[in-house]
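The complex appears here without one of its protein chains, the remainder shown in place.
Which chain is which? They are A, B and C, in the order written, and residues in each are numbered from 1.
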Amino acid sequence: MVHILLFANLAQEAGTQKIEIEMDLPASVEQVRKKFKEEIGHLKGIDHCLIAVNEEYAEEMDIVKAGDTIAFIPPVSGG
Amino acid sequence: MVHILLFANLAQEAGTQKIEIEMDLPASVEQVRKKFKEEIGHLKGIDHCLIAVNEEYAEEMDIVKAGDTIAFIPPVSGG
Amino acid sequence: MKLFEICNAPIQTQDVINKVIHHNSGAVSVFIGTVREMTGEKQTQFLQYEAYVPMAEKQLEKIGEEIQTRWPKAKAAITHRIGTLQISDVAVTIAVSTPHRQDAFEASRYAIERIKEIVPIWKKEHYRDGEEWVGNQKGNVSYPLGHPEGIEK
Partner (left out) sequence: MKLFEICNAPIQTQDVINKVIHHNSGAVSVFIGTVREMTGEKQTQFLQYEAYVPMAEKQLEKIGEEIQTRWPKAKAAITHRIGTLQISDVAVTIAVSTPHRQDAFEASRYAIERIKEIVPIWKKEHYRDGEEWVGNQKGNVSYPLGHPEGIEK
């Protein structure tokens, strides 16, 4: 199981900020994104988001372990 | 008569910030500086100062009238 | 004292400045981002900022480390506010002190550019005639290199 965090337009479209997803782990970031789209649906912009694993930006091929927190990061607009 | 204002090292060396000088007027800024040096002495840096007439920077050939306020402005160091 | 911080309450700019002034600073460059009413023809009524708070604070600290590397004598502090902000409210305050002024200006400017690149904070504009998450309304904005420039893993 991985914890998924959503923000901004993604959270708004999904109607939630936190979801848990059951899947075979370890897996790649890319596989988590794929699984997420199968389970939750293709949220607008989901393919263009960065992904953070446990509060650090990650690459597509980085490894996700059971219990990790995966955040989808839409283009930021702070400041 | 013109009012002379001195600042910083000039005021320190002259021992005063304000002096009045009697001279034939109108005269040029250059002539006032010359008269000042004759009357008060050659203060260190006096030839390199800017001069302001009535709170505005002036050029050597600008005209000084009776009652004007002439300030000797050493290189500034604010900020 | 937390140098890099996400907060909900109004930002006290003087508090942020006080964090960076010390006996060998001679210059402090402060950047304050405020909520502007007009953007082109669009009139903002209010804004909402949302953040991935723990990660955003880590990223702000990372910007602090980058500044330290580039300007070793600099001392920086950043506070970014989230929640609902009205016109003229302060969204972010950056303060950087250095011995000499040129570095302070450069580091402060660097900080705001980096905030806009790597810190997970999102702004929702509430206009007179609608609302949008800035930079992503159409869902087709992406980071050109797949990740924000200069993020180190």
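Everything that follows uses one rule, which is that a contact is a pair of C-beta atoms (placed from the backbone, for glycine too) under 8 Å apart; a residue touches a chain by one contact, two chains touch by 3 or more.
Fair warning: this is a prediction, and the values are worked out from it, not measured in the lab.
Contacts of the undisplayed chain with visible chains (whole complex): B, C. With the whole complex as reference, residues 5, 7-9, 11-12, 44-45, 47-48, 50, 52, 55-60, 71, 73-79 of subunit B touch the missing chain. By the touch rule set out above, subunit C reaches the unshown chain at residues 13-14, 17, 21-38, 87-88, 97, 99, 101, 104-105, 108-109, 112.
FYI, only the chains that are shown with their structure count from here on.
Chain pair with the highest count of contacting C-beta pairs: A-C.
A straight line joining the Cα centres of subunit A and subunit C is 24 Å long. Averaging Cα coordinates per chain places subunit A and subunit B 73 Å apart.
Averaged Cα coordinates give subunit B a centre that lies 50 Å from the centre of subunit C.
For subunit B, residues touching at least two other chains: there are none.
Taken residue by residue, subunit C touches two or more other chains at no position, since every residue touches fewer.
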